[in-house]
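Left out: one protein chain. Kept in place: all the others.
Let's turn to chain A:
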Amino acid sequence: MDLTKLTIREAHEGLKNKKFTSRELTQAFLDRIKEKDREVAAYLSITEELALEQANKADKIIANSKDFPMLLGIPCAIKDNILVKYQKCTAGSRILENYIAPYNATVINKLVENGAVIIGKTNLDEFAMGVSTENSVFFTTKNPHDLERVPGGSSGGSAASVAADEAMYALGTDTGGSIRLPASFCGVVGLNPTYGAVSRYGAIAMASSLDQIGPIAKTVEDAKIIFEAISGKDPLDSTSADYIFKESSVDLKGLRIGVPKEYLAEGLDPEVEKIVKNAIVKAKEKGAEIIDISLPTTEYAIACYYIIVPSEVSSNLARYDGIKYGLSESSENLLDVYLKTRGRGFGTEVKRRILIGTYSLSSGYYDAYYKKAQEARELIKEDFKKAFEKVDVIFSPVSPIPAFKIGEKANDPLSMYLMDIYTCPVKLAGVPAISLPAGKIGNLPVGLQIIGNHFEENKILSVAAQMENMLK
């Protein structure tokens, strides 16, 4: 039996029935990484010592109890912008190349309480800014389905690690599509939770009004198990919501599924469109009611997003000053310490966003850019609010095209930004969405996005699980 191919539930049953130990399971993944990661390059670091220690601890609990948490003894990968105590956390940046996390993120504490085994930290675009992992200063992760193509981003290492059986599941972060896009490109499941459903404490901040941590897994059920473990109110994150996830079963019969006409319009690859339409037909055959809806503010979403995000980035990344932690370029003069440390420590995309954000917030431009974007954001939220008065969930593509070739878009930042067209409006509205595999173009996976109303993860997870069965 190849242990690395199991789902969380299957592995849990195996551990329970003493078919294998957590130590054996963990070793299987460490061996798999040694064999496979040379070509996929999903990991920035392997936390072998920590993993084996956690596995041994899990085995002791398993030996003495009949019932234990689903995640106990199960190996996982963590995106390298989420802090794991006393392990390196680089955020894919030169400026944090040697940074050791002084504490655990809340999600890590929750995983540890559940007995998780952390096997490594995964690659990402620098500070999660990108759609391909090409912005990582260390290396680009490859798509396990085609090594010449990107895995998507920014949680590309996390998605690739799960797709290549180098982790049973992974955590990622999603600010504009960074969980769903790589999940779609790599043929795995990715859940972007409602803003506030999961604590952001210990996730390295990019754009705080949008950042969310979420699971990347092999199946919808696995994603649900992880989400249940990591969600909930955290006193250390004042934007986390008083929310307890409760599973429910939604009948496809009579379910109102909205299909936004703006998401199936010009710019969408016809092959991707075919796959999404096929999923819609399947849902209809099960008795769902398909309703054409309109999200007219879609055309503003990218501009709105790429003003708000850089604005928050320019403020959030002011903390990298060469004094508190990270890279430090010494100089006689304090201003030069700032200028040199940041000039040398940040990569091109990070600099680009800091500049756009600083410009958008600066005197004389604030009204035309930042304020205008905030108004547009409210209109986008109203669009979703109106849509959810008519429908229960929304079906859409995740991205206009499947995984593109490494280097193909490297010199065109705007064409990279446009990849977020179907994923970033969800974030601006703060609603949850899941990406699940819906088909393939050649050997390239294509995801279906299911969007729900605020805190209706139960609905989208239930619908996604049924769609997963039909699309297998």
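We take it that a contact is a pair of C-beta atoms (placed from the backbone, for glycine too) under 8 Å apart; a residue touches a chain by one contact, two chains touch by 3 or more; residues count from 1.
Just so we're on the same page, contacts and distances are computed from a predicted model.
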item	value
Chain excluded from display, named as in UniProt, from "Aspartyl/glutamyl-tRNA(Asn/Gln) amidotransferase subunit C", "Glycine dehydrogenase subunit 2", "4Fe-4S dicluster domain-containing protein" or "Multiple sugar transport system substrate-binding protein"	"Aspartyl/glutamyl-tRNA(Asn/Gln) amidotransferase subunit C"
Full-complex contact with the absent chain, from A:Glu113, A:Asp251, A:Asp292 or A:Glu382	A:Glu382
Residue among A:Glu13, A:Glu39, A:Glu113 or A:Glu299 touching the omitted chain	A:Glu299
Contact partner of the left-out chain, one of A:Phe68, A:Tyr103 or A:Tyr243	A:Tyr103
Hidden partner chain, touching residue among A:Pro235, A:Pro270 or A:Gly442	A:Pro235
Residues belonging to chain A that touch the chain removed from view	99-100, 102-103, 209, 235-236, 238-239, 299-300, 302-304, 306-307, 314, 318, 321-328, 330-335, 337-340, 342-344, 346, 348, 351-352, 354-359, 362, 369, 372-379, 381-382, 413-414, 417
